[in-house]
Structures are given as C-alpha cells and as structure tokens.
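With one protein chain withheld, the remaining protein chains of the complex are depicted in position.
Per-chain residue numbering starts at 1, and chain names A, B and C are given in the order in which the chains are listed.
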Amino acid sequence: MGDYFPNVKKINYEGPDSKNPLSFKHYRADEIILGKTMAEHLRFSVCYWHTLKNMGADPFGPGAIIREYNHSSDPMTVADQTMDAAFEFFAKLGVGFWCFHDRDIAPEADTLAETNKRLDTIVAKAKKLQADTGIKLLWGTTNAFSHRRFMAGAGTNPSPDVFAYAASQIKKAMEITCELGGEGYVFWGGREGYDTLLNTDMGRELDHLALLLQMAVDYKKKIGFTGQLYIEPKPKEPTKHQYDFDSGNCYAFLQKYNLVDHLKMNIEANHATLAGHDFCHELEYCAANGILGSVDANRGDLLLGWDTDQFPTNLYDTAQAMYIILRNGGFTTGGLNFDAHVRRQSIDTDDLFHAHIGGMDAFARGLKIAAKMIEDKAFEQAVTERYKGWSGELGAKIEKKQVGFEELEAYTLKHGEPKIQSGRQELLENLLNEYL
Amino acid sequence: MGDYFPNVKKINYEGPDSKNPLSFKHYRADEIILGKTMAEHLRFSVCYWHTLKNMGADPFGPGAIIREYNHSSDPMTVADQTMDAAFEFFAKLGVGFWCFHDRDIAPEADTLAETNKRLDTIVAKAKKLQADTGIKLLWGTTNAFSHRRFMAGAGTNPSPDVFAYAASQIKKAMEITCELGGEGYVFWGGREGYDTLLNTDMGRELDHLALLLQMAVDYKKKIGFTGQLYIEPKPKEPTKHQYDFDSGNCYAFLQKYNLVDHLKMNIEANHATLAGHDFCHELEYCAANGILGSVDANRGDLLLGWDTDQFPTNLYDTAQAMYIILRNGGFTTGGLNFDAHVRRQSIDTDDLFHAHIGGMDAFARGLKIAAKMIEDKAFEQAVTERYKGWSGELGAKIEKKQVGFEELEAYTLKHGEPKIQSGRQELLENLLNEYL
Amino acid sequence: MGDYFPNVKKINYEGPDSKNPLSFKHYRADEIILGKTMAEHLRFSVCYWHTLKNMGADPFGPGAIIREYNHSSDPMTVADQTMDAAFEFFAKLGVGFWCFHDRDIAPEADTLAETNKRLDTIVAKAKKLQADTGIKLLWGTTNAFSHRRFMAGAGTNPSPDVFAYAASQIKKAMEITCELGGEGYVFWGGREGYDTLLNTDMGRELDHLALLLQMAVDYKKKIGFTGQLYIEPKPKEPTKHQYDFDSGNCYAFLQKYNLVDHLKMNIEANHATLAGHDFCHELEYCAANGILGSVDANRGDLLLGWDTDQFPTNLYDTAQAMYIILRNGGFTTGGLNFDAHVRRQSIDTDDLFHAHIGGMDAFARGLKIAAKMIEDKAFEQAVTERYKGWSGELGAKIEKKQVGFEELEAYTLKHGEPKIQSGRQELLENLLNEYL
Partner (left out) sequence: MGDYFPNVKKINYEGPDSKNPLSFKHYRADEIILGKTMAEHLRFSVCYWHTLKNMGADPFGPGAIIREYNHSSDPMTVADQTMDAAFEFFAKLGVGFWCFHDRDIAPEADTLAETNKRLDTIVAKAKKLQADTGIKLLWGTTNAFSHRRFMAGAGTNPSPDVFAYAASQIKKAMEITCELGGEGYVFWGGREGYDTLLNTDMGRELDHLALLLQMAVDYKKKIGFTGQLYIEPKPKEPTKHQYDFDSGNCYAFLQKYNLVDHLKMNIEANHATLAGHDFCHELEYCAANGILGSVDANRGDLLLGWDTDQFPTNLYDTAQAMYIILRNGGFTTGGLNFDAHVRRQSIDTDDLFHAHIGGMDAFARGLKIAAKMIEDKAFEQAVTERYKGWSGELGAKIEKKQVGFEELEAYTLKHGEPKIQSGRQELLENLLNEYL
C-alpha cells in the first residue's frame, strides 16, 4: 500500500454531531440493521476508473486534477503506484469491495500478448493487496469501447476481427476476475449500438452480441468461474443509440437468446434516468422480473442530458432504493459500486474522500430509513389494502385462470359499476417525508 | 353518408404542379410502385377519435372547433350523424381504411348492457356504410382509460372488479371488430402503469395485464376472429410511467408471458420519440425481432414533452420509415393509420382535409423515395460492404458457433490489430439528401 | 362559509410525532424564526383554479373527482357554493391568502357585460368572506387563454379585436383585484407564443404584448391599485413556444419595453424545470437582478415533459428555495401560492387536505433548515472564502473599473500562472445533507 493520501487517516464513524468532514456521520460498518451489519447490507465498492484514473477531463478540456501516483513517465510504474494508492484509499475509506476494467489497472501494450503480461503483473500485486487488506473484488469487466479498434462496437462490430479481439479481451478479463476471486463480471456495451441506421444491420448485430455472451457463458463454465454475470443497461452515450437501452430492452434480448438464466442486471442510477426512468423504476422492474443483480450507485442531473456520474447524496433516492433492495432479499453477489467521480473543480485529494463519505453516509441513512419503513409496515399495509380485492373471490378466480371474458362480462352485468378508491399519493408522499 | 363537408369534393390526384390545396400532388392510389399500387403499399387509415371527435380541447381550454354533426343534444343522434360524416370524409379523402375505439362511435350509457346496445346500433350503420363505400376497418380497440373507473388502470387496476369491467369492454369491442371485418385489434394500455411506486405492486400488475391479454387470445379463437392482435407502446402520459414503455419493453413482456406468437407491435411515431427513440429505430427493432405489425402515422415535436399527435409531413421520416417497411416485406394486416389531429387553431373543415392530404402526400413521396433507394441498392451495398467480413471464413465460423473464446484469442494473437474502416456516415447522409 | 368538508376540522399543529395525517407536523403559524412568524415568512396561498375547480381531467379522460359544491345545474349556484367551500377550506387549512383567475370564480355569460355582472356578484360575496375570516388576496389574474377566442393568444393575437377583448378582461380583473385588496396582480400569458413560425410575425406580437402591459401599468395608476404586478414565465404548453420562456427572456422583454420598474417575476417551480432550469436557478437569477416577486410553489416531474403541478414535498427544494428567499430579504408583496393539484386518483376530500398539509409542512421544514443555514453561516463562509480574492487589491481595481486589458496583461505577465482552488462541491453537498 502507498502513502499517497498522507493527510487523511482511516475514516471513522463519529456520529451525526461530528463537525469533522472526514468522518462518517451515519455509516457504522458493524451496526446491526434488520439482522445484518450495515457493511453486509450495503457492500460498498470503489471503482478504479473514476476514483483512481479520472482526472477531470471533459469534452472541453483535459484533466484539472493532479495526483502523486501519476508522475512517472513509465506507464507500468504509474500502474504499480496507482494500485498502491488504490488499496490505500480503499483501506482508509473502509469499503469491502472494488471494481475495475482491465485497461484501468494496466495500460495496453503493442500486442495483445504483451498487454496480457502486463495484466498478470498487476493482478499478482492486486491479489497480494487483497490478501493483505481483506478487500474483495465485487466484479471485473473489460474495456472494449475506448480503443479506436472498437469505435464501431465490440460484439456488434461490422468486422469479425474486432469481434475476435473483443472476445480475446473478455477471455482474459474473466480469467483475472476469477484469479482475484471476483464475485461477478459485468458487460457494459459501451459502443454496442449505432450512430446511424443508414450504415447498420441491426438484426445481425444483435445476433452477434448474443453469440459473444453465449461464448462468455460457456467459457465461465470452462474455467470454473462461479461469479454472477451482469449486463448493464445504458440508453445512449457514447453512441446515438445503444442496444442495452434499459433493463426492459436487455430482458427482451436475454429472453430471445436464451441467456436469461445466466445474466442479471447491473443497474446504474444515472443510466436509468438517461433512459427516461427513475432509478427506482429500474430496480423495481428488475425485482419484479427476477433479474436484479447489482447497483452502480451514482446520481445524474435530470436537467442535463449526459452521464454526470455524480456521487449519490439524495436521501429520497437512497431510501427508496434500499427499500426495494431489502424487500427483494438484499444483495447476494451484488453491491453498491460508486460509479461516480468528483467534479472537475474538486481537485484536492480530500475531495475524493468527501465524495465517497457522502455517498456512504447517504446510503447508510437510506438503509436505516428503509429498515424503519419495513418494520413499520405503513407502506406495505397501504399497498395491501389497495389490492385487497385480488385476495377476494373474483380476484382469486382470475389469478387462477378459472374465468375468461364471458364469465367476467356476466359478473360485470350483474354487479354494475365498480367502486373505486383514492390512490392516496399525497398521503404516502407526506408519510415518506416523515421518515427522512 | 352525410353532407357535412359540402365545400369539399372528392380529393383527386392533380400532380405536383397543381396549386389546388385540396388535391393530391404525390399520392395516386393506383400508381404502381415495386409491383403494387400505392394504395396497397400504404393502406391509409383515418382514425375516428381525432378526425371526427377531437375538437381541439387541451389542458388549458375546451375545444375551439365547431362541427355540424355535433349540434344535437341527443348523444345517439350525434353518434349517428358523426358516422355519416365519417364515411363522407373517408370517401372524399379516398382512404381504404378506418380505425376506432368503442367509445368513439357510441357514447357510454348508464349500464354496460345499454352501452352495448348502443354499440350494436351504430355498428350496424357502420357495416352498411362499409359495404356502400368499400372502406374497410384496419383495426378496432376499446377505450379503457378515459372513464374514472379506469383511473388506476384496466388490466393493471388494483381492483379485480375494474379488471372484469375492462374484460367485458374488450370482449364486446373484439366482437364488433369481428362483425365489421376488422383486420386487426389493438391494445393501447392508456393507464396501464403507475403514478407512484409508493402505492404500486408492479409484479402483480404485470401478471394481471398478461392474464387479460391471454383471455383476449383465447376469446379471439373462440369467436373465430382472424385479425392480428397488436400492442401499442407508449412510455408515459397519461400515467407517470407506462409498462408498455417501448417495443423492447413490450417484447420482454410478451416473451415472459408466452404471448409473443399472438401479438405484434403497433408503432406510433410520437410514442417512439417520447421514449427516447427515433420512429425508425422502433420500426427497425420490430423488423429485426419479427414483431412489426402496424403503424400509427403521426409526428411529435421533439422539443415538447407530450404527445402532440401532429400529421406526418417530414419527408426524412416518411422515406426512411417506408424503406424499413418495404425491406420487411411491406404491410400485411397493418397499415398507416393517421393517429393525428389538426392543431387547435385549425378550426375550418378544410384544415381537416389539408392535414390528411399532407400526410398522404408525405408518405406517397416517402414510398417513392424508398422504392428508388431499394432499386438503386446504394444503401444496401454500403451496408453489405461494411459487414463483408462476416461473409468470410472467420465470420462464418463465429456465426455457426464453431469457435469460442480460445479459438478467437488464438486468431487475434496470430493476426494482431484488426483493420478498421470508416463508418461513412456523412457520405450516406449526403446521399440520402440526393433522394429527397 | 360552507360545510363541504364535514369530516375535516381545523388543521392544527401537533408536532412531528403525531400520527394524525390531518395535522401539521412542522408548520406552526406563530412560531418565530429569524424574528418573524412562520406565517409571515411563508405567506401561504391556496389557488382557486386547482384546489376548488380541478376535478382531475387530463387529455385522456374527464374529471374523476366529485365535489358536493358542483351538483347544481345552475352555474351561478355552483359559483356561489364553490366560494363557500373555498373559504371553508382556506379557514380549516389556516392559510392567510388565496389567488384566483376571474373565470375561476364566476362563469362566463353570453356577453362581456353580463359576465362582469356575475363577477360583481361573486366578488361581493368573496369580500364579505375575506372580512369574516381575515384571509387576504395574494393576487388576482385573468384567464385569457381558455376560451376559443384566445386560441391564438390575447395580447399577441393576430386580431386587434381579440386584443381589445383581452384588455377588457384585464381591466375588470384588475378592478376586482383592487376591490378585494389584492396585494398583487399576475400576468401569465397562457397562449402568448406560437405554434409555428410559418404563420407568425414575432416582432409585431412582442410589440403588442408590451402595449398591453403598458396599458395595464397606466390603468393600475388610474384606479389607484397599489399591488405589485408580476409576470410569470413558462416556456411552452399550451403553445409550442411561449415568449415568456423563463425569467431571463422576460427580463430582456421588460428592459426592451421600459417595463422593468413595473413588473417583477412570479416564479413557478415546474415552469422553471420545463425551461431547463432548476427552481433555485430561477429564484437566484431573479434575486441577482432585483426582479424576484412571488412564487408558485409546486413541483414537476423531471422525467415528464409537461406541467404536472404536483404539491411541493421535496425538502432539498424547499430548503434551498427558502435560503435564497431569506437572503433576498424575504417576501414583501409576494408569497408561496400552491399552484398545484391533487393527482387524478386522489378523489377523496381528505386528499385535498393531505396535499396542502404536505406542501406547508415541507416549506415549514425548508424555512427552519434555511434559517439554520443562515445562522450557522457555513455556506456563506464557504462562498466568501471562495471569492476572497475579489476583496483584495486586484479585485477591487477591476470592480472599480480602474484597470483594463493592458494593466491586466501586465499583471499576468508579472505574476504568472494563477493559483486555483477546489470548488468543494461534494463537501458542500454533504454539509447540506446534514441540515436535512
């Protein structure tokens, strides 16, 4: 481990009255909530690409942030020092997990063989740091979207050579994820989409994407990797339109290609809103369809049309998200990965800690609020009451498929106009405010 | 037939040099394009709800339009006169099809039984007018969203009594659609969604929606209705979030509930854009997945966040849409239904004709452009060229599932960096402009 | 006063632990905050159009809500009973103010003269109810957008006869506002915009709109009305584009036509977000330019593209809005008017109370949080610290216009690269969460 954040000690829980911005005010890792510790519930993960590698570049300027571990002119030295900095950061923050893309941890070399050797070097180091600290890998993934070879997609590329290259990268990325004991592996199809239909064969591209995932399922079995596979929806950006638009579109795809038993969703809050859905909609949709896997915990700006990847701080979102996750049984292989970066102006190392502390405290409060909502049953009872007709005779017959249109018409002709009841939305919204 | 549009005669083709706004400049019904008449290709349909019933009301004011057939204080007299006006309009315009909701053609009475009798009266009249004019029913549907009983949905209502009422309405609507020889039946779930997750059991609601559609599939068989069933995606409005968000979400739903053999999509241009997709994306997606059925031909305003239902006039859209439809084999049961209404300020009867003429001419031009694009093969060749690698040895092996990650890695290690080629988007966009 | 809400008594403050949904948990009218009572700070107002007149109609169905005061077939009886219900509601809720459009309180008759007589009748009643209850009029306005005569605008209408009609309505509406002791008068240009540029003379329409407002300024003086005039920005809906797009566009217009001394802004939260701004942006912009007048307190749904007019419940918004309003000196003539309506499914009279209670409690909490933020000075100090360079020698010279490009270039050449500091956004966002 490094000493790249010398001004920051281990972040401790100091409670809500603390004025120390480098402390947790709400997150206490071992506090028991509904029978599990907060750490077990929340399974926080730091992402390598933003937290360690993002220096604040945007389309209008290069990075504004300067980090000590980036000073060498040798890329492998930078990679080595960055890994030290990473585990120093993880350990000081006190998270249990991390996530990475292959290209985050080791820079690409001139040939694939050499690139893979670089990965092996860094992975050996990461494995040792994991062992030293007890920090585990939530999931790994490959970056098959940044290099120019992937400008037209990886699995959906018009060239089978690029498809093959992507397959080779994923193979290696799955191997190192397995080597590091990763609990999952994510597919985010950064350029699996199109910029114009004028040059695109959509049907063929979708078939190819499915072939790539089927190969991954096969190879996972072959190497004995037991982690969960995830697909991460995003509607657009960088391409004009991505096939994995939202969880509904992904679910359609997985069903069509018989992949639904093998992949779950990794839901990112900001991707949900870019697709026109609330974060909670996507979570609830996945829960309802048995495909909820893991979460990229961040926050977008609904007035901006790109992925701002801000740290999650909105308590309405964290409380309602945790309420859905808890009712769905909580995380098993998944967790809350902070796919978020500090703002370009947040150039100090302290800002990096503030950002993560804020996200962790916001989800800790969300967890506590959600637990209270579950214990009180106020919302559960309101829902049960609203649907209680379905527990009656008519509802049961319909649900058991004992009646059809003719029986229902007879029922309606006999009973006349149905009674309707208030949806009580304002009452429930007020109630939610009382939990905050 | 009535005489409600006395100032307008039958609309004739007069060619592009005509200065008569009440003539077709491009649509000539019997002109042969790619082996079929324009009428056979385009299968234009007028919708009853907008063209006959919409008087320009919006959330900020009541209707501004006054029609002669609405003057009676007796609702069934209005219904009768409206049907006369409808067929007068259809015949003068020269379309082959019409569409309706049950509640458009006959007003609801105090009881379901009485409402159904009213429908029978009007349907008998419509059947005769169909026979007299040769105009056919493209599809029928039920309105299970306007009445307050459906404020919380029809198939997804928290009350099974409302579910039963909806089923009863659909039963009757399918019967009259069958009686009128309808070539299809549409489900648009106007309030099948939610306004807040706080009071909603999403999983149960989706199950119920599937039950309703399964009953419809069963009943269709029972009464020998041979038309095509369609589901019409829309992401939101009136509810905050509708389950049938887009064709991808609908396709996921149909697959999950084993309904995919029974329903195709009815794609509405403005619904596509509200969901964050291009109209053409939705068409191409449906074509790629074998679920393209029919089209609600209109146009939204991408800077406005609601369904503006404007008449289609954009030649880029009509040309590209027809290019996809033609390559998919053209319409079979479906057609181009103008789910569009004149602007609130377009208060003259002539405006109603201008609007439809403009839409028909725009699609006629789109058809001719698309046919030329197909004949020239310029776009087809560009796509073929771009994907030609997939017709080579490596591509074939991948598509036939003869290789996996290991073989592809070996290939990549051997062949090195793939060659990449320009996507040529600007060239193709320029080319498209030359067809306009 | 009426007895239309018999199940609800006067709403009292019962504190945060109360389980009674028909009580205030945070709003205590006479509690002193920063030297003034909560009632004096917040100046809550109920709007007539939504709270009394909105029955839940939307573009997809008529109203779902049934109120006792609407049962008569005589429109003036309905108007009379509605006014009784209104003051019963205002009094039970305990607000200090109400707002109305002329057409909300009295239905239009066959002639303007008769319509104005109806207004006189109802205004006399309202004046008495005001005197009986002590409830005051925050502002009045005219509805010059619902009737078909205004389909193409009022002040911006292509016909001067419609302009004249609008002027006549405003004249009367200003008179009755004055008669009722109104503290303000609002202009919301519901159809002052265009649907297509193809038929529009924008420059002339803007000139006409200014003429109408200048006449209003003149007439205000003539009748001795001392209330504040406001203009209310909204970007679109019902028209495709409204001239009063946002406060910046309104401010440009007011300056061009020398109206800036006579009108301030009435900022509506949902209109702000439809224009692509945060609610707080619009408030801060108005504060910075000295044009902040009053507030239409509601909430939109940022994933929906229309004015949802939901009740304000988001504590982030209420706290930050009150922070800006307090720093600007608080309301003088303005207040917080609930331009919001219950959801269509909220059909019970209790829902109407829940909605307003929720909004009042949310702003009461917002006020308390904002007061604490002001007392603690944490945010103020962060801002002062960030800009402290401007209190130094160079900053002072620039602000006093003592230097130009040449002096600044000399300074830069001498001093070299400026030091930059973190924007500390995450720290401040965390801090804000600690106030909630």
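Heads up, the rule we're going with is that contacts are C-beta pairs under 8 Å (C-beta built on N, C-alpha and C of every residue); 3 or more make two chains touch, one makes a residue touch a chain.
Predicted model, so just to flag it, every value in this text is computed and none were measured.
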| item | value |
| --- | --- |
| Where the missing chain makes contact, among the chains that are shown | A, B, C |
| Given C:Leu22, C:Ala144 or C:Cys280, the one touching the chain that is not displayed | C:Cys280 |
| Of C:Asn70, C:Thr133 or C:Thr200, the one touching the omitted chain in the full complex | C:Thr200 |
| Residue touching the undisplayed chain, where the options are A:Glu14, A:Asp120 or A:Glu237 | A:Glu237 |
| Sole residue of C:Met1, C:Ala57, C:Leu302 or C:Ile398 that reaches the chain not shown, by the stated touch rule | C:Ile398 |
| Interface with the unshown chain - residue positions in chain A | 56-64, 145-148, 150-152, 190-191, 195, 236-238, 240, 274, 301, 303-307, 343-345, 347 |
| Touching residues on chain B - with respect to the absent chain | 16, 21, 25, 64, 273, 276-278, 302-303, 311, 313-316, 342-343, 345-348, 350-351, 354-355, 357-358, 361-362, 365, 420-427, 429-434, 436 |
| Hidden partner interface residues of chain C, rising order | 111-113, 148-149, 151-152, 158-165, 167-168, 170-172, 195-204, 206-208, 211, 214-216, 218-219, 235-236, 241, 245-246, 248-249, 251-253, 255-256, 275-278, 280-281, 284-285, 287-289, 320, 379, 382-383, 386-387, 389-390, 392, 394-395, 398-399, 401, 404-406, 408-409, 411-413, 415-421, 423-425, 428-429, 432 |
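The rule we apply is simple: only the chains that are shown with their structure count from here on.
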| item | value |
| --- | --- |
| Inter-centroid spacing, chain C versus chain A (mean Cα positions, whole Å) | 39 |
| Computed distance of Cα centres, chain B from chain A, in Å | 36 |
| Junction residues of chain C, two or more chains touched | 64, 303, 343, 345, 347 |
